[in-house]
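Yeah, one chain of the complex is gone here, protein chain that is, but the others are all in their spots.
== chain A ==
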Amino acid sequence: MAVCVGIIGKDNSPKFFTCLNPAEELNFQYKVLSALDVVEEKLNCGSKGATDLRELYLGMLYTLETHKIYGYVTNTKIKFIIVVDSTNMALRDNEIRSMFRKIHSEYADIVCNPFYIPGEPICSKSFTGSIKNIMTGTV
C-alpha cells in the first residue's frame, strides 16, 4: 500500500498529487520534489548508456528512514512517483511496477479525455478515485 502518489509534468511542475493523509501533504511534496533530482540523474545516465528505452520503471529512487520512493518516467517525460512506507514489506518490486503500469494507463485515459488540457493540473474526481484505489491496492 503506497502512501503517496505524485504525477510530475515535463516541466517538473506537479500535475497531480495525492496522499493517504492529507495533513502530511507538505512533507510528501518535499520528498517528491527531492526525488526529482534522482530522476533527472537517472535519466541523464540512461541517455548516455542508451539502455532499453522501453523500460520506463526507474526502480527505487532513494530511501529515507520512514519512506521508500520509487519512480517511473513515461516516454514523454511525465514522472510518476510512488512513496511507500519503509515498514511495508509486502510491496515488492513487481508490485510497484504493476502499480506504476496501472497509473500509467489511468494517466493515458485522462490524457485521452477531450476535456483535459494536457499540461494542466489534473482535478478529475474519478481519476483521483482510481489512483486512490491503486494506492490502497483495491484494484
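The rule is simple: contacts are C-beta pairs under 8 Å (C-beta built on N, C-alpha and C of every residue); 3 or more make two chains touch, one makes a residue touch a chain; residues count from 1.
Definition applied: contacts and distances are computed from a predicted model.
Visitor: The complex has one chain missing from view, so what does its UniProt entry call it, picking from "N-acyl-aromatic-L-amino acid amidohydrolase", "Ribosomal protein/NADH dehydrogenase domain-containing protein", "Trafficking protein particle complex subunit 8" or "V-type proton ATPase subunit a"?
Guide: Choosing among "N-acyl-aromatic-L-amino acid amidohydrolase", "Ribosomal protein/NADH dehydrogenase domain-containing protein", "Trafficking protein particle complex subunit 8" or "V-type proton ATPase subunit a", the correct UniProt name is "Trafficking protein particle complex subunit 8".
Visitor: Using the document's definition of touch, tell me which of A:Leu20, A:Leu33 or A:Leu91 contacts the absent chain.
Guide: A:Leu33
Visitor: Check the options A:Ser13, A:Asn94 or A:Thr138 and report the residue that touches the missing chain.
Guide: With A:Ser13, A:Asn94 or A:Thr138 as choices, the missing chain is touched by A:Ser13.
Visitor: If you put the missing chain back, which residues of chain A would it touch?
Guide: Against the missing chain, chain A presents residues 11-15, 23, 25-26, 29, 33-34, 36-37, 40, 121.
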